[in-house]
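For reference, the structure discussed in these notes is given below.
Only a single protein chain was left out; the remaining protein chains are all shown in position.
Here the chain labels run A, B and C in written order, and each chain numbers its own residues starting at 1.
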Amino acid sequence: MSRERRNRAHDAGKWRTALTCIEPNKILVRGYPVDEIMGRLTFGEAIYTLLMGELPSPGIGSLMEAILVSFIDHGVTPPSTLAARNTATTGAPLRACVAAGILGFGRHHGGDIEQCMQFLDQGLELVRKGTSYRDAAIDIVARAEDAGEPIPGFGHRFHTRDPRAARLFQMALELEMEGAHIQMIRAVELVMAGRPDGQALPVNIDGAIAAVCGDIGIPPEIANALFIISRVPGIAAQAQEERGREHPMRQIDPKDHVYDGAGQRRLPDKRR
Amino acid sequence: MSRERRNRAHDAGKWRTALTCIEPNKILVRGYPVDEIMGRLTFGEAIYTLLMGELPSPGIGSLMEAILVSFIDHGVTPPSTLAARNTATTGAPLRACVAAGILGFGRHHGGDIEQCMQFLDQGLELVRKGTSYRDAAIDIVARAEDAGEPIPGFGHRFHTRDPRAARLFQMALELEMEGAHIQMIRAVELVMAGRPDGQALPVNIDGAIAAVCGDIGIPPEIANALFIISRVPGIAAQAQEERGREHPMRQIDPKDHVYDGAGQRRLPDKRR
Amino acid sequence: MSRERRNRAHDAGKWRTALTCIEPNKILVRGYPVDEIMGRLTFGEAIYTLLMGELPSPGIGSLMEAILVSFIDHGVTPPSTLAARNTATTGAPLRACVAAGILGFGRHHGGDIEQCMQFLDQGLELVRKGTSYRDAAIDIVARAEDAGEPIPGFGHRFHTRDPRAARLFQMALELEMEGAHIQMIRAVELVMAGRPDGQALPVNIDGAIAAVCGDIGIPPEIANALFIISRVPGIAAQAQEERGREHPMRQIDPKDHVYDGAGQRRLPDKRR
Partner (left out) sequence: MSRERRNRAHDAGKWRTALTCIEPNKILVRGYPVDEIMGRLTFGEAIYTLLMGELPSPGIGSLMEAILVSFIDHGVTPPSTLAARNTATTGAPLRACVAAGILGFGRHHGGDIEQCMQFLDQGLELVRKGTSYRDAAIDIVARAEDAGEPIPGFGHRFHTRDPRAARLFQMALELEMEGAHIQMIRAVELVMAGRPDGQALPVNIDGAIAAVCGDIGIPPEIANALFIISRVPGIAAQAQEERGREHPMRQIDPKDHVYDGAGQRRLPDKRR
């Protein structure tokens, strides 16, 4: 019996993992030695490789970094951030604060990317059957409204025009990565813009990420993982600031804060 | 009263944040518009900027990415990963699995970076008072051993030579970023190597990161935040694999698994 | 303006809570001074009072204690318990272990009470419209099977006859607290028992609790809260045992354990 066949027999009945192979003094992430990718892949590229199994193309790599950066922080008022800060004020360790923050990505907060991907896919199924993008958009918007549900990926409790969405779409255009999902969300945007005053809602960053992820082949559950990963630095930074800057056991009123950090500035020329 | 003074009066008594300024249609992270840094900073650079307040230099940026990549995944057996997989097998949402995983960064698992930074700082305080690196290393190792404590940043339950530590030190050398902390840990390494057979312990990745963070000015609590951030993609990927590949409510024996992913491979030439 | 009206004006726009009133040196839980109920209500009665707003009747109080006791521990193999033990082995504090354990109450583990209550309510709606219990049971079982879903509240991965379910039904009978929900689940049980060999599934404890909660007027979301509350002592005890009895950072194989505690025993006569 060959060594390979013996190994296979020995492995029968074991459970399987395809992510990372650990041997003494060797760590292979998706086949790549981790010490080889250190310094050669960025964190964003390594995240993509781990989740998707292959290295990203340069264009996908750029979109990946932009998606991850887009959620890096959203100030002190999101409930997930407040859960983390309220945990921090008790003197809990940072990991407990971050865990509490992550738990606040519920139905109303952060779940929109997956839902918007499914929403766009409903429209694209109609398109594949011969419906025009415009008619497909009208159809799926009507379906959502008949069900009394908000249109996922549209509107924001704070911004009337989400600057992150515009930037992500512009990058996809420049990198020539636009596909059917972006076309579909653009069609939905036109339908939304044609609604009576006060009901027009612009695409938000969740919608933009949903469309871009759809076009670069990232499935909804991986998009959801990206969302969680991208929100952790902001939650950790907010909890850290709470621990370092405020006295313990304070009562945190989210509306009662003021920003006293760096004024608006631009990246140095060489980074633009 | 000038508008500025009125604002200041109005802000008296409010609590303060220096991380992110949110205004309608504007998000400034440490002063930089988030839509400007999208596509221009990598995720790793943006994380550094958010946590430290300023853009990283190119050398620090490279070390930053390498540190974040070094922890990206360590296979299925770490207890934090198993907590996440056991949560995933119940059908819990991904965010709950990730939160459960993060909670497993306890005293014995992931706390070594902060402890090693304090350990090295003890030695460097002696150096500043005139002790040689060698004598300082002997002193702090003896102190830890007298207290019955392991030397933080040394040894690994799996690897006899941690390939990630070697790579990180090599990068610091090539980037000319070596400083007193690396010199200190090198001195400790020599002391450890001189111990009787079977007690020699090599520097691990926690030790390497502690030394590098010390030399590039990252304080222990930020290094701890980096550790948590860097472990999230691996935990999310493991939980995702559990959800996608295994049947719910299974009994997970960590020793009973086999790797069936990509074979060992190298980055394409242009990435090396 | 009367003092009361002034107070009401002052309170306009505030958010409201009806659970507990805190004043200096006074704590009223649902109106009862906490120092008055200490030693006069059991923990189970106090939990009911807090969640439902009124004291339980003696019969409801007894069922309440029995429901809470029924879930007190289920050994080392439930995934939620393993998440807590894997967290404990890292040296994490008890609260982190308990939090990790609670997160493992997912779709496949612990969600059955709420689902079974909704399932029984579907049947009772038919009964209210004139259908017999038997026909209503046939109808809702068929509906679940057509949807490819398991019957909530029936079957157990371990027990063929759940001793807790039998005991709870017996108590409801003795206390004369049986109502329409128990009648409904009995009808479903008969339908299930009539299925071909190997498909007959008995009522489990989730089903029994769902029926009893329905009959004593506890809504599904409160039943869900009771489930979480009742599981916490077991998770805490298991995490505590892991911390106290095992060495840190071990690999926990759930199948590889043996029970070495007290042998089977009975309550002393005066407690029976």
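Basically, contacts are C-beta pairs under 8 Å (C-beta built on N, C-alpha and C of every residue); 3 or more make two chains touch, one makes a residue touch a chain.
A quick note: this is a predicted structure, and the numbers were derived from the prediction, not measured.
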| item | value |
| --- | --- |
| Residue of A:G104, A:G153 or A:P202 touching the missing chain in the full complex | A:G104 |
| Candidate in contact with the missing chain, chosen from C:V127, C:M177 or C:A237 | C:A237 |
| Residues in chain C touching the chain absent from view | 11, 14-22, 24-44, 46-47, 50-51, 53, 55, 62, 64-66, 68-70, 72-77, 94-96, 98-100, 102-103, 105, 110, 158-164, 166-168, 171, 221-222, 224-225, 228-230, 232-234, 236-238, 240-241, 243-246, 250, 252-253, 256-268, 271-272 |
| Where the missing chain touches chain A, by residue | 77, 79-80, 82-84, 86-87, 89-93, 96-97, 99-100, 103-111, 157, 248-249, 251-256 |
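Here, only the chains that are shown with their structure count from here on.
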| item | value |
| --- | --- |
| Central chain (distance from its CA mean to the mean of all protein CA atoms) | A |
| When chain A is superposed on chain C by its C-alpha atoms, the rotation angle in degrees, nearest 5 | 180 |
| Length of the line joining the C-alpha centres of chain A and chain B, rounded to whole Å | 22 |
| For chain C, residues contacting two or more additional chains | 96, 99, 103 |
